[in-house]
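As you look at this complex, bear in mind that one protein chain is not there, while each of the others sits in place.
Labels for the chains are A and B, by order of writing; each one numbers its residues from 1.
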Amino acid sequence: MAFDSFSAFMVMEGHGPYVWSCYAAFFLLMIGLMVWSLRRRKAAIEACRRGYEFQAGRNDQQAASASAASFNRVKVSQD
Amino acid sequence: MNADCRPALTLRQDTVGALAAMQAVFARDMKVAFRQRQDLLNPLLFFVMVVTLFPLGVSPEVSFLREAGAGILWVAALLSVLLSLDHLFRHDFDDGTLEQLVLQPQPLFLLVLAKTAAHWVLTGLPLVVLTPVLGVMVHLDGNSIGVLCLTLLIGTPVLSLIGSIGAALTLGLRSAGVLLSLLIIPLYIPVLIFGTGTVASAAEGAPVGAYLALMGAFLVLALTLAPFASAAALRISLSNG
């Protein structure tokens, strides 16, 4: 241990503010970067899923309208 | 823009060699420039005005101007080259000449080199010619002015060459102007440092041969690499559609 006490460790013979502000900036930015990247990934997965669901919904609708159309045509031909 | 302002580029494909093609591109760019003299004058006016701002904005004292003069002139020259870069490919891009250039059988990097050479003759060289006048106005001594002109003579082609890469990369983009300066200024810094450093050491009476040799090395490096990079960038920008 290079320091006698915890308070000496915090003060670092007057250099404390410099050292600790550097480490604070480092941890803040690195953790921020990690969290941001994780959330971006989550958001990307979410966007993909919504895309697939939208696609699936549209396919259903198309299928429904296609069957409706054929039904109509049958009706017209009967008329 | 007036159509007859811009002569078509005519290269007979199978018969014209690379050197002749370069000459044709160079001659055409000169002709276009002299038909639109305003574009020629703009960078020069900008250069003079920026230099004028420094004595007004900082201090008209002889000692300050003598010390900072070379730096002021170099920065002003750098900025006015930057200002003119937007025109390097823009008009040719807009009217389709550039597509023709890319389709020529001659190697594109040679044609780009010819265009860059024309750009330097039209902007860099006039700046060098104007420098002694402005140098006297910022109280540089004769020896310093000579060295300054020499550094600008070697340095401005480097500015044009590096700039052509940036101009080619940002071609057709919406915020091209701002982007261009963001991309190019970092690459200009070494040239600027050595350009002004040479004049500073000349003012102290030190020999400048080594500095000039180093700047010459920059020029050779830029001459050999930049045309390839801007040719590649041009192809990318044109395929961007």
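In the analysis below, contacts are C-beta pairs under 8 Å (C-beta built on N, C-alpha and C of every residue); 3 or more make two chains touch, one makes a residue touch a chain.
One rule holds in what follows: contacts and distances are computed from a predicted model.
Peer 1: Looking only at the UniProt record of the hidden chain, which name from "Response regulator transcription factor", "Heme exporter protein C", "Amino acid/amide ABC transporter membrane protein 1, HAAT family" or "NADH-quinone oxidoreductase subunit H" is the right one?
Peer 2: Missing chain, per its UniProt entry: "Heme exporter protein C".
Peer 1: Give the labels of the shown chains that the missing chain contacts, considering the complete complex.
Peer 2: Hidden chain contacts in the full assembly come out as A, B.
Peer 1: Tell me which residue among B:Leu40, B:Met137, B:Leu187 or B:Leu223 touches the hidden chain in the full complex.
Peer 2: Considering the complete complex, B:Leu187 is the one touching the chain left out.
Peer 1: Please output the residues of chain B touching the missing chain, sorted low to high.
Peer 2: 162, 165, 169-170, 173-175, 179, 182-183, 185-187, 189-190, 221, 225, 229, 232-233, 236-237, 239-241
Peer 1: Hey, which chain A residues sit against the chain that's not shown?
Peer 2: 1-3, 9, 12-16, 18-19, 21-23, 25-26, 29-30, 33-34, 37-38, 40-41, 44-45, 47-49, 51-52
One rule holds in what follows: only the chains that are shown with their structure count from here on.
Peer 1: Starting from the mean Cα coordinates of chain A and chain B, work out the distance between those two points in Å.
Peer 2: Once rounded, the distance between the two centres reads 45 Å.
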